[in-house]
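Here's a slice of the assembly, chains where they normally sit.
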Amino acid sequence: MNKIIRVTSEFSFEMAHVLNNYDGPCRNVHGHSYRLFVTLAGIPVNDVGNPKNGMVIDFTELKKIVLNTIINQFDHSVVVSSDFDREKLGMIKNAFGNTVVVDYQPTCENLVSDFAERLVKEIPGGIKLHNLRLFETARSYAEWFAADNEFPPTSR
Amino acid sequence: MNKIIRVTSEFSFEMAHVLNNYDGPCRNVHGHSYRLFVTLAGIPVNDVGNPKNGMVIDFTELKKIVLNTIINQFDHSVVVSSDFDREKLGMIKNAFGNTVVVDYQPTCENLVSDFAERLVKEIPGGIKLHNLRLFETARSYAEWFAADNEFPPTSR
């Protein structure tokens, strides 16, 4: 059974964001029901005496990692770029219980990229963070793949 | 944040087709509720002054391209191969308001291949058409991937 297998868990969280300077309706604070798919790759444990026999990772452990690293921080938060107007940011901080200030525009693309950076440090040795899929709406999503970024891309 | 990210939008359209000479029930005119997933890959804009900051492509622009190139032509149409019997084709053209004649058997496989050829020309520079997924029924689909076809395959 010595094969590389990918395992995926789906998570969901409710989050508001603002797209600073965007020329569409998303420039205003608004929320989405995000869905995050986390995919790891590895060789399942092959050891009858190991309680994790047959698993790349115990789904319970994967869930714990993703909850601690991503969901517990971003669920029911409003995410704003540090470039955002200071006065408006103050108002948002007053109005929302949980404001997360990030150093990037919080588009679906940049969020999934940030989540990958956070998660990659938490995955146990011998297992690879293979890809993340982040649904922003029911019919649109962004994805980060380790394989797409193994060689540094030239900037756009 | 200088990472390659994939973005996907889902579309749907209602379409009838005929599979000429097929040895199953699909040889008769019949319809499906197709769902098309269009995936692009690129590096999100990293420029605070750009209204598209943080985006590979504005989802609004992606939708416009797919609607203009695919959906507006194929939605509520009947698609028939140019090999089809001329007399029957005439009858179909009379019976259906919107007949699209293509130079291939309109299976899910050939349709997704044709859609890729049409879309690849419309994607803005610096962004790659990564793959298309076309659901013909709720539980079956065909996919075209750029990477599968980068080197000309030998014919079957």
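By written order: A and B. Residues from 1 in each chain.
Operating definition for what follows: a residue touches a chain if its C-beta (ideal position, glycine included) is under 8 Å from a C-beta of that chain, and two chains touch if they have at least 3 such contacts.
What you see is a predicted model, and the numbers here were worked out from it, not measured in a lab.
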Total copies in the full complex, given that 2 are placed here: 3
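To be clear about the criterion, only the chains that are shown with their structure count from here on.
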Subunit A-subunit B separation of Cα centroids, rounded to whole Å: 29
Subunit B residues within the subunit A interface of the complex: 1-11, 39, 41-46, 48-56, 58-60, 126
Subunit B-facing residues of subunit A, complex: 19-24, 83, 104-110, 112-114, 116, 139-145, 148-149, 152-153, 155-156
